[in-house]
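Note that one protein chain is taken out, while the other chains of the complex remain in position.
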Amino acid sequence: MGSDTGDDAYSDIHLRALNCEVNPLTRSDGSAMLTQGETAVIASVYGPVEVKTQNLQIENATLDVCYRPKTGLPTITDRSRENVIKRICETAILTALHPRTSIVVVIQELENRSGLEACAVNAVCLALLNGGIAMKFTVAGVHSILKENDEIVLDPDSKESINALAHFTFVFDSLQRNVVAVNTQGKFNMAQYNDALTICRAASGKIFEFYREIISKRPV
Amino acid sequence: MAEQYKLIHPSKYYRDYLNVNIRPDGREFDKLRPNAINVGSITTADGSAIVKVGNTNVVCGIRAELAKPKASTPDQGFLVPTIELTPLCSPKYRTGSSNEDAELYSAALNDILINADCLDLKKLCIYKEKLVWCLYCDISCLDHDGCVIDASLIAVIAALRNLKLPKVSYDAEIEKISVDTSIRESIEVKSSPVSTTLMVFDDNVIITDPTAEEESLSSCILTIAVCNGEVCYILKPGGTPFNSEQMDLCIKRALAREKSVLKLLNNVLK
């Protein structure tokens, strides 16, 4: 796998502290609360459950994703986040296993101190694992920024990201470390993009390691 | 016979074409559809443009209104792009209820305009804290045959460059606004971003500028916007995982498109 070489080349990758509590909620089938540095997200999963008739799909499970901002009503930005997470879940989950049902994913933002989208994707992935939803692969979201002098900063905190020229959020799959989703902000050239991609791809390994560590703690 | 085959097995029908490196409409994978732009044809709007990308047809009209600025940004005006998708453009949309596609397209368009730094919002300020311009860019899709974002972006840029604002003066002492419609000035559009929509068929074939039919069969749709040879927006919301080469290919195709669209824009707006 190409990913291994990536890991070696960037052995000094530094992500903000990852901490999580799996299954903090009692009502949902699976849930996870994840903090990356000071950014915090809680995600819960129900499924497969009864589907509304208008959303019923004969061949696949319907995904119902709901993103809740911390304050106020969901804005248009929140709707696009919701859409991105929905598409990522559609790609990752084996929806064909549960036709005529629905899988409900709810994400609640707890604190946005930069890298919210990445944190949300990771929390959703942990919740899906906890909820026992069958997936093709797990996904890891990594956030990085472009600063002056072509410098790429991986997983910055809110202070570091104030003067960012561009933001990158990549989501990788666990099989080939290919790019499942990308979202960018600001202007950049191809070389800068590729730098960010390489660093983020290497960092995704840490997140997959973290998943493994957490899930291996599962009580038997 | 071909009609029936297409109806029953749309994916297989496409696959058969793509296996011999051609698309059903005769295009190669990276070939774009012809574009057409017409500006200033709507006289009731302050700036307008009609854009065709293949069969996709969008109209953009800019309505300039005077507004009070936000307390947090007292010296900035507003630029509000909204895309409307009515049943007129495609049978998959219904009237009334809020349309998710339209919301997402509008959000993407707004992001591109901000990222590319098209307009200096400070130039829309008439009097600090009291009066600014609010530019409503209403985009109506007449025919949805794929790549609505691309067409809408061209339309907004063309309409902004076509926009002429009347002269407004504000007397702070007596809080009087006077508008002189006889003198109209255009505003500076700092950059003209160009977006390209690409899709993936069967997890391996990357197709540029898909039609609505192709979009419905896609396993992944992504939008890339470029501006002066730099990338200013990439949105790939899930779908087929890409390796680096595939991603590079997409970006290269997007960069290649910029020149032709800009040339067309410059010609029309001369």
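In this document, chain identifiers A and B correspond to the written order of the chains, with residue numbering beginning at 1 in each.
By definition in this document, a residue touches a chain if its C-beta (ideal position, glycine included) is under 8 Å from a C-beta of that chain, and two chains touch if they have at least 3 such contacts.
We adopt the following convention: contacts and distances are computed from a predicted model.
Enquirer: For the chain not present in this complex, what protein name does its UniProt entry give, out of "Trafficking particle complex subunit 6B", "mRNA decay factor PAT1 domain-containing protein", "Exosome complex component RRP45" or "DNA primase"?
Expert: The record for the missing subunit names the protein "Exosome complex component RRP45".
Enquirer: One chain is left out of this view; which of B:129, B:180 or B:202 touches it in the full complex?
Expert: B:129
Enquirer: Per the definition of touch given earlier, which of A:133, A:146 or A:214 contacts the omitted chain?
Expert: With A:133, A:146 or A:214 as choices, the missing chain is touched by A:214.
Enquirer: If the hidden chain were put back, which of A:106, A:125 or A:142 would touch it?
Expert: The single option touching the absent chain is A:106.
Enquirer: For review purposes, identify every residue of chain B that touches the missing chain, sorted by number.
Expert: These residues of chain B touch the chain that is not shown: 71-72, 129.
Enquirer: Taking the full complex into account, what residues of chain A touch the chain not shown?
Expert: These residues touch the chain not displayed: 17, 19-28, 31, 33, 35, 38, 40, 42, 44, 46, 49-50, 66, 68, 70-74, 104, 106, 108, 110-111, 113, 130, 213-215, 217-219.
The criterion applied here is as follows: only the chains that are shown with their structure count from here on.
Enquirer: Between chain A and chain B, tell me the centre distance in angstrom, where each centre is the average of that chain's C-alpha atoms.
Expert: About 28 Å separates the centre of chain A from that of chain B.
Enquirer: In their shared complex, at which residues does chain A touch chain B?
Expert: Within the complex, chain A contacts chain B at residues 2, 76-77, 79-80, 83-84, 86-91, 171-173, 175-176, 178-190, 193-194, 197.
Enquirer: For chain B, which residues count as touching chain A in their complex?
Expert: Going through chain B, the ones touching chain A are 100, 103-104, 106-108, 110-111, 115-117, 222, 227, 229-244, 247-248, 251, 255.
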